Every structure is written in C-alpha cells, then in structure tokens.
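Here it is, the structure, as structure tokens.
Excluded from the complex is one protein chain; the other protein chains are retained at their positions.
Then we have subunit A:
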Amino acid sequence: MDRRTFLKAGAVAIGASGGISAPALSQGAAARTLRFVPQANLANFDPIWGTQYVVRNAAVLVWDTLYGFDDKLEPQRQMVEGEEVSQDGKTWTFKLREGLRFHDGEPVRSVDVIASLTRWMPRDPMGQLLRALNEELVAVDDRTFRWRLKAPFTKMKMALGKNATPMAFIMPERIAKTDSFTQINEYVGSGPYRFVRNEWVPGARAVFQKFDGYVPRNEPASWLAGGKRALIDRVEWVVMPDPATASAALQNGEVDWWENPITDLVPVLRRNRNIMVDIADPLGNIGSFRMNHLHPPFNNVKVRQAVMTALRQEDYMRALVGDDPALWKTLGGFFTPNTPLYTEEGGEMMKAANLERGKQLLREAGYNNEPVICIVAQDQPITKAFGDVTADLLKRLGMNVDFVATDWGTVGQRRAMKNPPNQGGWSMFHTWHAGADAINPVIYNAVRANGDGAWFGWPNVPAVEAEVPNWLAATSIEQERAAIGRLNRAAVENVVYCPTGFFVGYQAWRRNVSGIVKGPIPFVWGVSKS
C-alpha cells in the first residue's frame, strides 16, 4: 500500500465512522444530566436479594417505600396516604396515595404491596419479627390493605420506612413474587427515576431517567420522606475503582458528584475553587472487630475484656481517617452517636485504653498462648487499617497473633465457618457498620447475642437478648432508652464485639451542583445543576 492509498483509506474509514466527531451535548442537556461517582460498582440491582449499600442507594431512585425516614430518623408517610390502628394495636389498615404508578404505567395496587412485603420479610430482621407476628395480610381494595398481627407491633412504621438494608421497597406483584433468595431480572419501580436497563454496564455505568409519571408528596423533602422532586432529567452513575482517577475527573469537570472521596485526597479537592467538600453522612460508621466466642482464646470473656480494655479507639481512627478530630470520635456505647438511643451506660471499658490493665486481665484469664487467627481483608482500606492496629495491639498485649492477610471475598467465606481456628476457622475479623444500621437493636444484628442465631462470632448473652423485646414493647422514648442502656451495659461486660470508633466520610461535588444534603444515602431529589 503506498502513501496515497493509505491516506485515502484512512479518510474513508473516518468518514464511515460518522465524521470526525459526534455532536457535543448542548449546554441545556448537560445541565440536565448529573454524573455521579458511586461508592462501589452496581453489580446487581435487586435490593432484596443483594443487600449491599450501593444497591440500596440506587434502588431508592427507582423504588418507593410506604414510609420513609426523615433527617430526624422519624418514619413519615411516603406511598401511604394514611393508616389506622385498631384499639388493641393488632390490626393496621393502610391506604395508598392516589396517582401512584409503576414505570410501566400500571397503577400501584394493594396486591403489589402485599407481594413486596412478603418477599421482603424473610430477608430483613424487622421483617422477620413481623412475619412471626403475621396473622393475615390482605387487600381490602386496590388502594387499601390490612395487616392483622398476633400481638401489637409499635415499630410498624419504622420497619416499613427504615433506610437500613434491605428496605421494604414496593415492586409490581409479578416481580415481587420472585423468591427472596432468587434475583429478579426486571427492574420496574414507582420511584422518581426509572432504570435504563439497556445502558447498564455492570462495573462501569448505570443510568436513571426521570419518571414523568411520578407524583411527589407536597411536603418538603427530608431524606426518604416528603416530596421527592426530580430536578435532574438523567442521572449517570460512573463507576471508578481508582480514587485518584475519580479525583482528577471531578477536578476536570468530567463528573459532578463523588460520593466518597478518600481522606488523603480531600486537601487536593479543597484547593480547587470549583469543588465543594462536606461530610457525607452524619450517621457515619462504627468500626469494629469481632471475636469468635466459640473457640479459645476468645470463648473466655476475660480474654475478650482484656482486649477491649487495652484497645485505644483513637489509634484506629487516626490510622483510618487521620488527624482531623471532626471526622471521628471514640465510643462508650454500641449505638450510633447523636441518635435517640445512643448511650454510654456501662461503657467505661470501651474507653479505658489501658494496656497494663489489659495485660493483667489476660493473666487472670489464664491465657495460654493460644494462636489468634486474625483474618484481615487487605483490599478494603478500612479493614486493612484496623487490622494493622489490632495486630500491633495484640502483640503488645502478649498474644500469639497469626495475621492472615487476604481479600474481602475470602473473609466473607471464612468468617461463616464455625470450625476451630486451626481447622479453617478464625479468631477475629474486622469490619464496620453503617451508623444508619446501628440505631436500634433489631436492625443492628452485630450487637445481637443470641448464640447460633447471632452474627459471625456467635455471642451468646441472654442479658443482651432480654432487652430486645423490652425495647420493642416500649411505648415511650424513656422506656426505650432504659432498655437500650441495660443492653449496652450487658454487651460491654460480655464484649459482644469491640467497637473501634465512630467515623464519618466526605463527599465532594462541583460548585454548579446544588441541593446536595448530608445523609446516609446520596439523595438525588432536590439536586439541580446549572
């Protein structure tokens, strides 16, 4: 091929490709599109089957709920127009709002709600309580349904409106009839945005288009409550696994909003006058490590107490989020700080940070140099930082640490094994809990201590469990707080698990985006772009 032929062929190829360049989006179209970098990849889109936070965060755009938490953590009516509770508190009758429609144009009916709640109940701790109390859940008419229970359940609105995963999303009956352990493959909701399935590239992109048929409530929006007014026509989730790339893309204006910039990059973002940085979620996260209560050495409560007494939460927090004290605080209780049930009753041991006392407790416990198999996911910055601090702590305490550096997928598998640590089991692993999931003892399964039914580590502390029904039965906030105070004391004394501190993270966005609020979910309604 000579030079002229080559140039001709090149010109033809370029012409065939549709010209030098496709037309750029007009300014108006760009202002109606919000490009958002989520915390993780949206690998599946069934918020009941997969309970990861990223799925929940996308799902709130597409599916609506009967009630929704506002920024005071109070459940407010959302799809529900009103409810009536019988004198004995056992029968709830709900009426749906007028004009609710699914994205396929079909009206939202009572049968859709019943099928959705039936699918949700087995997967959710509060749903499981409701299922146990369920006597009859029936449609009265297309907009009215009745739920008869065996006993009063005062936390009904909380259960149906909470933002902890899995949320009680309402789907069309034909989809909601799918078994709750099988993934759905049709994504039709009645929320303010519809999912554009043909543009979904898992691991790279997800697109949500404004649903014109959505009728928001009249009240102002507050988290999941009030009028969810969609001011943006199109929301594009752009998945970026690398924080440095996300930071550069935000600075360059290639994306508009980044859900979770890492602390190290925040000073760089703050120097850019086109970018705003603020706390993302005031409910934050609770760092933790869990010890295996079934096997030595942590089947001995004194050993667990030794570790809790010796640990300094500040070390964990500085290792993770740095020296800015606005980003973290130490905890004297298991629940989320600044929420109604937070208490430090009996929590002195959590803040002791006394290594010498820890050593003494370890001696009293008769610790015999049994190995501590500490499994640490290195691919999660949080667990990596916590794991390093814990390994150092245990060594200083005089424990025999076997540090198993691995990935999150392996931790997920291994922590479920009840075998002794030297037979494929484990002694401890690190994780964290979203603050929104740690506001009451029913949705907060990490604090539960019902033996085999408890979360990994399987603590068995009847004194903790005794307070859960007391909290459920409480009819005033004072009664609730009293029950939680006793629960907290018992959980600390028995070291259900070790909290490593409370921390919050940042979010960042371009200055031409407005209406972003702090909350446990990146709420898109009310957000606009100029």
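Here, a contact is a pair of C-beta atoms (placed from the backbone, for glycine too) under 8 Å apart; a residue touches a chain by one contact, two chains touch by 3 or more; residues count from 1.
The criterion applied here is as follows: contacts and distances are computed from a predicted model.
The protein name that UniProt records for the chain not on display, among "Tol-Pal system protein TolB", "Multisubunit potassium/proton antiporter, PhaD subunit", "ABC transporter permease" or "ATP synthase subunit a", is "ABC transporter permease". Note on the undisplayed chain: of the listed residues A:I279, A:A416 or A:I477, the one touching it is A:A416. Contact with the chain not shown here comes from a single listed residue; of A:E254, A:E314, A:E345 or A:E370, that residue is A:E254.
Where subunit A meets the omitted chain, the residues involved are 13-14, 17-22, 41, 43-44, 49-53, 123, 164-165, 179, 181-183, 185, 201-205, 238-242, 244-246, 248-249, 251-252, 254, 379, 406-410, 412-416, 431, 433, 437, 445-446, 453, 455-456.
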